[in-house]
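FYI, not all chains are in this one, though none of them got moved.
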């Protein structure tokens, strides 16, 4: 059966220091990409889910984010659901 | 001989590499600044351990684009010796001077320990003073030392005997329990096709004194001395190496 | 938030309350200024007068600690203390807490704690060479404990590993008393030429004040200062400031740039920006130097848009330093930092008017007498009274405790218990080697770090038994000092000096204040007796949640010196046939022991007694014996008593067994697991027995040959038969198993 593909985007909260983004921006400038005004580096997580219906899935994935995938103190997350590979 | 140790922003074991080559081996050793392009005529350039650019984005990703790497590439193409230790190994892979890549340890946590590695071939300037099959006890300390490569690449480096070190147990057996980071085929170090560029996760420069970490690292550093002695300092010809006994 | 009031406008009493200032403190401010403060000024008063920055509850008591001695180069009062270690070198060290932030966000809290103490050290001109971490968590089975432990350990490792300073030791304890208030105390030691220590005294009217390092964001406004100055409760979660994220990479650049600049003489004064950021660093420099300072807040490099002066003054963004340079050195300073890709911006000047001026968009938002914020900060003699409950806690009848039927099983249970099992899982996550001078790594009684280019080495340890302190805050504090010293002696080092981190509950509670005073007295008496002055330290109050305080926890970091690194010792047996000797006397003392807690669930009684003279004789004996190379190993007898100490000698290193016979003469459990002080286990070659015994007689140290190193089991009379290999695996993996639940 074709399951569900969940896409999770975890990004540093606004206002929270993102040292990684800062360092990447610096290197891009050194490489001559001066047009880069700001960089934020986060996580992108793809999950294949089996045996779950779409509506239930959303709630489950949000739980996964709160309990493991994202750190609510310093990170925000966003979830998208799509057609999974079978 | 003359060693050069590159200092990237966030290099940490650069001072240890300088101590090992200068104070312990008694060679000439100079720091090389990442913003330079010139290697100041060194025979062997060391990319030291550490967290260049904080390991942000990917280990070695940002160091690979610094000016000094142009010098390193030219040096390597001319047959000069390049030794990448830990973060230096990661940088050489990122720069495409070595095959494969290093990713997060399977445990996902940093590991500091003394491990046993087996010398897989003495047919490199870095191991010509060792016996193939010889066991060395060396420190490791890394969070991203899991060596990965696609099957084709792995098969290739296997057949060309370019896997230079493997993690083993104390008895020299290649077993999963002896693998500290999940590296494919227990790979601890590999060299390029020209055999003049070596990268390894363990730290030979931290095993050069009885009092601090043992002396097995000298087996590797002395091999480099030996090779440079035979090939004349400064000379730039692809290494032709007689296999050890 | 309060900071949205218009800049430079006067505020009223209610704002003071919001800032945690008492009505008395508010009227004191009005009196000092002769007018109501502006919002910015109020914020400055709030942080500078906070417990964390002003030490208002502890200052009068801290004065009792011994802080002088021939070895002391810098006592308390600067960024860190310093002692003379010979060869023209100074050891610069300090321990500091980061408790509340680590409870809110364990990884970043612990990481920024390490980052902060590292800055304190290189601010003095010293290159950091080692870190220790002292960690305390709640019961292992508390639902939040594994998460906190994993986060804190990863955070400590992250910062230390990434900046390239080895973490060579520490401690880890579990106690339900820390369920809601974990303790994360970080220690750093660095080395500098003794005649080139940098201090934080602003001087030279007209000299530029230069801001270096990371940009200023809204991180932790009122974080360290106010969080650490009020009790913790559900509401604290609301007032939670933006969490500080550590950037060890930037701090590494800052470290190298500062040390490079310190080779020159462009610097007049330098101070890191820690708690209360720009405000406290500029005020403390001005205060120490008796100068004034004017800051142009428009010049401060900002990370975020729309920041108001209140936020700029109080931000606790990490990886920033403030320095006063010689007039005319601006360009030279900026060149050094540019080489390391760091910003260095002139944001002010030193003045001679004794005032703190902060200007923004053409208005002066602060005009304050520096002394009002520093030496004229409030000082409290808070009421202190022993808790009524304590006496009951100290009373317990050992005869009601059944002796164990199977002592081997009892020993194994102890070896697997959270406070006694191996810490490998922790320190494997730390780079213990970078720098190339680590001689004794974590796992021994103390770490030994060679002094590059000399024959000497430093020994480092941090210790505290908070159960002892709970049962007797005076004796407990004394025992913490004594155990630390004994740990140094065990590796062959002469104790030099102390840095203490005094973690207590709410000082507004008389019983807590009493615990604190008793703790100070204990440290004072032990340090005076052992000749180890306190050269730096830190007080962390308000470790209390919903009215419940932590056990009193005065962690003692101690530094010792080996004149010849080759004479260092480790705890474990070295060779079959070596003799095993116990130094010191065992008494029937089970009060407050790990044995009672683990096997009988009893945490009562009176901690073991300490005879400081006997302790000193033991130290003298061990140091002579190690210098004359009469010993092959040494290990102090601590938590878990003689049996656990013997087991540790077998389980570590090569893993050799031993044959031991003990004179009975007291309860078997007291004999095996009692925690009598001033004891040390040593092993030696047979041929040295005579000389060692004579030495013991001369130094008047009780000397008992217990047996010899032999076989693959630890056998103690007919009480214990422990196969080393099997026990070792269980001891090593116990911690990880518990944490993975």
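Just so it is clear, A, B and C label the chains in written order, and each chain counts residues from 1 on its own.
The rule we apply is simple: contacts are C-beta pairs under 8 Å (C-beta built on N, C-alpha and C of every residue); 3 or more make two chains touch, one makes a residue touch a chain.
This structure is a prediction, so every number in the text was calculated from the model and none was measured.
Asker: Only one copy of each chain type is drawn here, so tell me how many of each the full complex in this file actually has.
Answerer: For the whole structure file, chain stoichiometry equals A x2, B x1, C x1.
The rule we apply is simple: only the chains that are shown with their structure count from here on.
Asker: Determine the shape of the graph in which chains are vertices and touching pairs are edges (line, ring, star, complete, other).
Answerer: complete
Asker: Which integer distance in Å separates the CA centroid of chain B from that of chain C?
Answerer: 37
Asker: Where in chain A do residues touch two or more other chains at once?
Answerer: 19, 23, in rising order.
Asker: Could you pull out the residues of chain B that touch at least 2 other chains?
Answerer: 53-54, 56
Asker: In their shared complex, at which residues does chain C touch chain A?
Answerer: So the residues of chain C touching chain A come out as 104-105, 107-108, 214, 217-219, 242-247, 249-250, 303-304, 317-318, 341.
Asker: Would you tell me which residues of chain B are touching chain A in their complex?
Answerer: Counting only chain B, the residues touching chain A are 53-54, 56-57, 62, 65-66.
Asker: Of all residues in chain C, which touch chain B in the complex?
Answerer: So the residues of chain C in touch with chain B come to 154, 157-158, 161-164, 247-250, 252-253, 340-341, 427-439, 450, 565-566.
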